[in-house]
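Since the structure comes first, as structure tokens, the remarks are kept for the end.
Just one protein chain is left out here, and the rest sit where they should.
Presenting chain A:
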Amino acid sequence: MTISPDQTVWFEFGFIRISSTLLFTWLVMALLVLLARWITHRLAADATLSPWQNLLEVLVEGIQGQIRDIARRDSVPYLPFVGTLFVFIATCNLLAIVPGFEPPTGSLSTTTALALCVLVAVPLFGIRRRGWRAYLRDYLEPTPIMLPLNLVGELARTLALAVRLYGNVMSGAVVGAILLIITPLFFPVLMHALELLTGIIQAYIFAVLATVYLAAATAAHDLSPHASSPSSSEDEGRIHEP
């Protein structure tokens, strides 16, 4: 039994190692992109919706609502990043029920990569919204003595993000494998069903924590009395071309 999909290497050339993590990640990416492309290929702006479009809109609207509730601001700038986090992690965790599929989120490398993305995205969003000085000044608050602790805090929460997701998914897979050996009939099925629930919850927790970090990085900007809204009301709910 392999604990991490990183251990299953399909191709190796020098430092390039194509493991199950990358393979199933690409599979999930392809599945998501193709599904999104297939559904959004025939989107309708009419009152009558196809069930798939309705599902997508419910998903997007739900993610937007969660971002709005947590960040208390326009959700559109955060939607691609936070939404992709949730969709990717949830898809990986849900597909764990497919026999032979090894969820990439069970790899510490994957969760570390996602946590690093959050670690980088937080200052990027903060600096983009507040500027260098205002964002970096937060690390000196309330006193410059707190700078090391603030930096450690950033790293710690990144590590916590990575380890939490990895631990939950990996433990679920390991526990399932162990139970499959001990009680091979019904109990593993129930545990897999429970894993579906915990997988969705873990995706939700990861996305919510990322949103909280992003919101905290941009919160001071919105508390300023002279701050202006980053997007007008006409732009809300619409993503423009880059």
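Please note the rule applied: contacts are C-beta pairs under 8 Å (C-beta built on N, C-alpha and C of every residue); 3 or more make two chains touch, one makes a residue touch a chain; residues count from 1.
Assume contacts and distances are computed from a predicted model.
**Q** Looking at what's absent rather than what's present, what does UniProt name the missing chain, "Long-chain-fatty-acid--CoA ligase", "ATP synthase subunit b", "ABC transporter ATP-binding protein" or "Cytochrome c biogenesis protein CcsA"?
**A** "ATP synthase subunit b"
**Q** Determine which one of A:33, A:149, A:178 or A:201 touches the chain that has been left out.
**A** Answering carefully, the residue with contact to the hidden chain is A:33.
**Q** Pick from A:98, A:116 or A:216: which residue touches the chain that isn't shown?
**A** Hidden-chain contact among the options goes to A:116.
**Q** Any idea which of A:71, A:90, A:108 or A:191 touches the chain not displayed?
**A** A:108
**Q** Touching residues of chain A against the unshown chain: what are they?
**A** Contacting residues on chain A, toward the hidden partner: 3-4, 6, 15-17, 19, 21-22, 25-26, 29, 32-33, 36-37, 40, 43-47, 53, 56-57, 60-61, 76, 79-81, 83-84, 87-88, 104, 107-110, 112-114, 116-117, 166, 237-239.
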